[in-house]
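Here the complex is missing a single protein chain, while all its other protein chains stay put.
Now for chain A:
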């Protein structure tokens, strides 16, 4: 969960307090943030404090957590404070106390117990006699659109001659604005960030795109709060249900049309009176999707097996040979980024991971960890089963690895081969006349956390920032 929440969390933390105040007016936003962004302990705190009439003294709250888990407690409280959910006040007899801040508390209560006539969670569309779009169709649509976006980025149409999906101008501009692709001489070139992006799991990708969208929305004069709270609203909708459009504001309608291009929502025509959220939207803020990721499975698995038992399709052998049971041009071109592909069959490509192919990938900015995590998340069920069986015989406290350890280690080693040196920019302090003169600033540098290297013998030390240390030296000289 941590990996996929960190980016939205970082973005939210950067927002000013007034934005939070406006965001938390919506029950759906409060619930989405509660469900998705908070660690479990923080959720406990919020639930315990939510229905208290008076602020709870800090000492009492600290008692709830055993002293050895102090770190988790501090982390939970710090996240709550950064998201402006928990605030410190003083009780009547002037004791420091915690309370859940107000628009958040009332909105979350409303979300939990329901309330009369709130449109915060969307309004079902109930037009008798009209047929609903099935969940399978929605998944198909989401897959087609999302793979289209990915395909546009890695240039699969050139790779396989497959028809190119008609991406709207907005989508292309957004990818460009987010520095995921660059356009040179009317050709689309993927950037380093873009490579990192396409190898991530779908949930993280969707969040990445949405945050880019919110950032760019501000630039074209849309209110980011309105867009954000609409995204949180989408995430709380139910898959397979259609919702009324007439309650949405004009900015939200505009957002809706843009999101349809990504496959996050579906509408029959842009003028339709209702829309459907797809799985990409409904799994945004749910916890369960982060782990087994049904969308990745249904999106990337072989088309015939969508929703089947296994989500992976890649087999890696200890001799570095790779077999990928897929016919998706997107997946094939992703794999070809770091593999020497050799044969292609209707439902299978095979190749070999070599030093050359990995170095080629690393040169264009893909890291070894990205390759490994891609292979890991798409590992064939057979590979998982096989290695899980092995693990019982040779356990040594090491968690069973799905991929052959020789291969993952070698990929990391190939990367290390390129990074023979580690460089840190900064300043070298030298020419100290006495040991005492050297020791004090060196110790000071260590205390403020800028010291990288020191040598007592040579009376030299290296720091990342010199301003404070120089000021320290000056003040000592004046004495």
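By definition in this document, a contact is a pair of C-beta atoms (placed from the backbone, for glycine too) under 8 Å apart; a residue touches a chain by one contact, two chains touch by 3 or more; residues count from 1.
Heads up, the rule we're going with is that contacts and distances are computed from a predicted model.
A.B. asks: Name the absent chain as its UniProt record does, using one of the following: "Ribosomal RNA-processing protein 41", "General transcription and DNA repair factor IIH subunit TFB5", "RNI-like protein" or "Exosome complex component CSL4".
C.D. replies: Going by its UniProt entry, the chain not pictured is "General transcription and DNA repair factor IIH subunit TFB5".
A.B. asks: Of the residues A:192, A:355 or A:385, I need the one that contacts the missing chain.
C.D. replies: Checking each option in A:192, A:355 or A:385, the one touching the absent chain turns out to be A:355.
A.B. asks: Out of A:179, A:385 or A:430, which touches the unshown chain?
C.D. replies: The missing chain is touched by A:430.
A.B. asks: Based on the whole complex, identify which of A:90, A:179, A:247 or A:342 touches the chain you can't see.
C.D. replies: Answering carefully, the residue with contact to the hidden chain is A:342.
A.B. asks: Can you list where chain A touches the absent chain?
C.D. replies: Those residues of chain A that touch the unshown chain are 340, 342, 352, 354-356, 417-418, 420-433, 437-438, 441, 452-453, 455, 458, 460, 462, 466, 469-470, 473.
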